[in-house]
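Here the complex is missing one protein chain, while the rest keep their positions.
Up next, chain A:
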């Protein structure tokens, strides 16, 4: 038996590779019930089992129990006359008949749990591994399992960390793409807002331009008639004919029409100028934070840019502006918050008596902006979820559900807060509070 043993591979002492239990098993030849205590003691001295705390006693594959190094030391070698008393007795006399037995197909975590439930301090015992039929397979070292578990936890932690990093990155990407999407919406809105006046401005100018020669000809024909008044009949008839022709091409009544076309044109040009001015405010996007930002100006510019959202339902805007000090903030970002809130409010209004009230007031170092609508409201079970990214009640393709989550991020990054209250069927109010001095009063 000893001879056959020495050819066996040594017990794995190296840190166990992470993996399932099977990888950690040392197929140690077991003791038989016939072994003496003396023989067991000799087995423990073999280098091949140097890392094992206990040895199994197996009969025809069945595990009868284990004998531990600790037991041998304490009961045999360290006791006076211990050797004499016990050496010749069968090893079964000292064995633990209920050792920890773990099935070979267990996962490391499951084995770890079993060990944890049984573990004593100090650790005096390793565990027996059996196959599905309950037959002896080998021994497992408790410390190996603990090391493997530790390695695995480390691995999980790393996985978690990298998953977290990936999530974070994709969230940033999403925010980035939301910015792009809102830039796309902005461009679409602006293109429409500008191209509409540009359409009639260009057309009107062209039409007036085309009528001018005929108008000039009419004037000249009138002058001709005046000049011919004192002349002969033939000249008078000729100039009268010229006037008739000119009047056929240009009826002076048209002047009224042309004047109103030019009024429209002026109106359109002003509208375009206004839009361009708002765009300038909006495009201070890279200019991060600035001091002394006039929130009322930001509100006006958001209203202008979001004009098409409001006109869709003929929504009335009511301003109740209080006294608020200039604020340190990133104007483009606050503009985006306001645009999102105004957009949501406009979208919530499904009737034609829509009103959006925008109130401002100062309160304890904060500038407060409230955006209130008389739209359909938010049911109480939905209200807690509206700031979640991707939460939307709008049909697929119409809402990203990112609007409010972006608002919240922006406001929080400013050291401020945003909250909503709503009564279904009556309306919704969002309040944004921004610290006047910027985040923690520091210059960002």
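As a convention for this text, a residue touches a chain if its C-beta (ideal position, glycine included) is under 8 Å from a C-beta of that chain, and two chains touch if they have at least 3 such contacts; residues count from 1.
Everything that follows uses one rule, which is that contacts and distances are computed from a predicted model.
For the chain that is left out, the UniProt protein name among "Pyruvate dehydrogenase E1 component subunit alpha", "NitT/TauT family transport system permease protein", "Response regulator" or "Monosaccharide ABC transporter ATP-binding protein (CUT2 family)" is "Response regulator".
The residue touching the chain not shown here, chosen from A:79, A:157, A:241 or A:260, is A:260.
Here the missing chain is touched by one residue of A:313, A:359, A:417 or A:439, and it is A:313.
For the chain missing from the display, the contacting residue among A:42, A:206, A:227 or A:245 is A:206, taking the whole complex into account.
Although one chain is hidden here, its contacts on chain A can still be listed: residues 188-189, 191-204, 206-207, 257, 260-261, 264, 267-268, 308, 311-314.
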